[in-house]
Structure formats: structure tokens, C-alpha cells
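Read through the structure below, which is laid out as C-alpha cells, and then see the notes.
For this view, one protein chain was removed and the others were kept in their places.
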Amino acid sequence: MSIWAFVWMAALVAVFIGTYLMNKHTPKPEGCEDMSECGGCNNIACTHHSAHHEDEDKDEH
Amino acid sequence: MELVSLFIGLTFVNNVVLSKFYAVCPLLGVSKKPKNALNMGYAVTFVIFVASIVTWLLYNYVLVKLEITYLDLITFILVIASLVQFVEMFLKKTSPDIYKAMGVYLPLITTNCAVLGVALDNISAGYNLIEAAVAGLAVPIGFTIVIYVFATIRERLDIANVPESFKGTPIALITAGIMACAIAGIAGLV
Amino acid sequence: MKKFDIFKKGLFIENPIFVLLLGLCSALAITTSLTNALGMGMAVICVLIMSNVIISLLRNIIPNEIRIPVFIVIIATLVKCVQMIMNAYTPALYESLGVFIPLIVVNCIILGRAESFASKNGVVDSFLDALGMGLGYTFAVLVISFFRELIGTGGLSLFNPFDASQVIFQFSAFSEYAVSLFTQPAGAFITLGCILAFIQFLKVRKEKKAKNAEVK
């Protein structure tokens, strides 16, 4: 188990979780709060039913 | 000249969505408004372009040198995820209006097959840095063109009288199939 | 009885491909032959079971703040291990599946189940859910490749994924009527579109019947 593997893994995970936390803690600009958190995988269901969908209906009516 | 044929090849001929199946999930999930599809396209183009360069550099100058190439998959997925988080944070901080347009799509990009697909292909095809950058630009542009055209078609699909059982995703898939036939038609171009 | 329901729902009611529409990228790409479909199905089942079990074991330890990143690391590690093992022990299958084995990492079934089920339930339930979902995926992928291979090449063939030379069954009865479109990407879209339409047709008919029953 080469030491480099461990060092590189630690660096990668640190960078990712660093950016993840920084991103979570920066407040969303006003007017975007209603956008539901569509992270991860429910992208199909999410773009169909989420808040994103409502603003579409608003334009269409 | 060879880079141009690589560009056209990746943008149209083996288009990432229609012939390599890389980003089918967003294709079906993209909204029906062409403007939103374009916004998603810009977000994806930026992320794939930067990701394909960064992953190429990391693979060749870190993983190969340290002989830990078996960490390639986890490096790529973590780099892409970090990039998406960084872009989202950067947009939130600097330009709220762009974030409002593209913000909802960014988390989806982490699980977008195209981003990881391009990074893996750059390595397995043995591209050098310039070719990887060209691929990183050509693939998302092809993706953007397809989802833009697809969004315009889906607008009309809603008002077309589609048989009851075909409404929604089934007709979208059939439409994508017909588009794939069209793209396959120009296969011999490059 | 509840345990069997968790397992059963993964197969039909919440089939990952036909109902939840997850993991379409790989479902369309590798369904050109039954062998590929079986091989991919087995790979997805292995990764899904391992990831669900590990994540449900660790669910109380992982700080909620960094839940998704840790899931991504766990799943990426598991997929790379499966990829290396397949490369070593099933080289023929590894070649034919190509880039779609590492793409299991972004296959929404794995992360989706980890997030929505494994991180909230016990180990046994997560195992059953993973088994159900994995078999559901394999069943769906086999159905798609059954149609695509039959129509596309006019025949069907299934090789043993572990040893490419061993033929389980093979026949090509009407290869002159083969529509080669179905082995190409366009055929994949059309096949899946028709299957989903058929499922939607059954659902609509069932709802109509239920409505008529109420009216009577």
C-alpha cells in the first residue's frame, strides 16, 4: 500500500469536502430560495415536479 | 486540421448523447423551454471543459508519476464533484442572476454521465493535452446542440396529439431515437 | 412479510429503469447483447449490495453535514474494485462493457438508493432493497437486450460471462429479417420508448378499469 495512495486520497477527499462545505455555507442569492435542493440523482423527477416546474407553468398560463 | 476533424467528430458524428449514450438522463429531464436547455448547456460546457483539462493533467502528472493509476476513477469523480461545488459557490457569490438561471442544474452535473465519460475517454484514447481540451469543448457543445433541439421539439410534442400511452417519456425516447438516426446518417463524415 | 415487500418492490412496482427512469445511460448502451446485459446486471448487483450494506452500517457514524460526499467516495471505491476484479477475471466481458463499468459510479440507481433508502434503514432491509433493485435492473436490461438482439440480429445468444468461449444457448433463426437499426443507438432509444409506452398503457388501462368499477 504505497504511502502516496493514502496521501493523494486524503488530499482529494479534503478538497472535495472543503468545497462542499464552503458551498453549503454560502447563502443562496435572494429570489432563489424556493429552488428545491435537486442534488444527487433524482434529476428526472426533480426537473419535472420541483419548484423549477412551477415557474414554467407560471409563464404558460 | 486533425484537431478540426476531432472536433467535428465529437460534436456531431459520435455525439455524446445520441451515439455514446452519455447524458441521456439530463436529455429526458431537461425542461421544455429551449432557454433553460441553453442555460444548462452553458453550465455543462464550462464544467466539462475545465474538468477534462484538470483530469488529464492530474492523471498524467500525478497518478502516472506516483504509480497509483488505480486511483483514477475516484480522482476523476472527486475532481468533478469539487469543480461543481466550486462553480456553484462562485456563482452564488459573484453573479446571482446567472445562478438563478443555471443554479438548479449544477448539482445534476455531478451525476451526469457525460462529464465522467469524457474524462475517462480522454485517457483511454491516449489524447495529449490539446486533444483533451478540444474534446472537452466539442463534446459539451454537441450535448448543448442536442438538448436545445430536443427542447424545441418537446415544446411541440406537448401540443401534438400523441397516443395516450406514449405521452411524456416514451415519446421523448422515440424522438431521441429518430434524432439518433439523423446523427448516424452523417457517420461517414469524419 | 414487510421484508419481502422491500425486495419485491424493487423488481416491479419501483423497477429502477422502467418506473424510476434511473441509470438510463448504461441501460441503453450495453443492451446490445444478452451477455452484456447479464454481465452488467451482475456488476450493478454487486456494487449496489456492497454500497447499501456499507452505507447502512455507517449511517449513524457519518456526520449528516457531509453525507453525500462520503457516499460518493464509498461508491467510487467499490466500483473501482469491481472494475479491477472484472478486468482480471472476466476480461472478455470487461472489454465488451468498456467504459460503462466505471460509469456505474454516476449510475443514479446506486447513489439514489444509498441516499433515499440505505442511509435511513437497517442493514437487512438495505440488503434486500439492493437485491431487489439490482435484480430489477438486471431484469429490465435483459428485457431490453432481448428485443434489441432479437430484432437487430435475428437471433439470440448468451455466453457465460466468466468464460467467453462457453455458449449457454445460441440460435439465429431468422437472421435475414434482421433490422440492424436495433443494434445501433437509435434502436436502443426506440426499444426503450416502446417498452415504457407499453407499461404506461397497462397502467392507464388499470386506472380506467378501477374508475369504471367505482362508477358502477
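To keep things simple, chains are lettered A, B and C as they appear, and every chain counts its residues starting from 1.
Quick note on the criterion: a contact is a pair of C-beta atoms (placed from the backbone, for glycine too) under 8 Å apart; a residue touches a chain by one contact, two chains touch by 3 or more.
Note that contacts and distances are computed from a predicted model.
Visitor: Assuming one chain is omitted from the figure, identify its UniProt name from "RnfABCDGE-type electron transport complex G subunit", "Multisubunit sodium/proton antiporter MrpD subunit", "hydrogenase (acceptor)" or "Heme exporter protein B".
Guide: Answer from the record: the omitted chain is "RnfABCDGE-type electron transport complex G subunit".
Visitor: Since one chain is left out of the picture, which of the remaining chains does it touch in the full complex?
Guide: A, B, C
Visitor: Touching the hidden chain in the complete assembly: which of C:V53, C:C81, C:A178 or C:I199 does that?
Guide: C:C81
Visitor: One chain is left out of this view; which of C:I6, C:V73 or C:C108 touches it in the full complex?
Guide: Checking the options C:I6, C:V73 or C:C108, the one contacting the hidden chain is C:V73.
Visitor: State which residues belonging to chain C touch the missing partner chain.
Guide: Residues of chain C in touch with the missing chain: 61-63, 65-66, 70, 73-74, 76-77, 80-81, 84-85, 87-89, 91.
Visitor: Could you pull out which residues of chain B are in touch with the chain that's been left out?
Guide: Looking at chain B, the ones touching the missing chain are residues 68, 70-71, 74, 126, 128.
Visitor: For chain A, which positions touch the chain that isn't shown here?
Guide: 1-2, 5-6, 8-10, 12-14, 17, 21
In this text, only the chains that are shown with their structure count from here on.
Visitor: Could you give the separation in Å between the centres of chain A and chain B, each centre being the mean of its C-alpha atoms?
Guide: Computed from C-alpha means, the inter-chain centre distance equals 17 Å.
Visitor: List, in ascending order, every residue of chain B touching at least 2 other chains.
Guide: Residues 25, 28, 71, 74, 78, 81, 110-111 of chain B touch two or more partner chains.
Visitor: What are the residue numbers in chain C that touch two or more other chains?
Guide: In chain C, 21-22, 69, 72-73, 108, 111 touch at least two other chains.
Visitor: How about chain C: which of its residues touch chain A in the complex?
Guide: 20-22, 65-66, 68-69, 72-73, 108-109, 111-112, 115-116
Visitor: Which stretch or stretches of chain B touch chain A in the complex?
Guide: 25-26, 28-33, 62-63, 66-68, 71, 74-75, 78-79, 81-82, 85-86, 88-89, 92-93, 96, 99-100, 103-104, 107-108, 110-111
Visitor: Any idea which chain C residues touch chain B in the complex?
Guide: Residue positions touching the partner: 21-22, 24-26, 28-29, 69, 72-73, 76-77, 79-80, 83-84, 99, 102-103, 105-108, 111, 181, 184-190, 192-194, 196-198, 200-201, 204.
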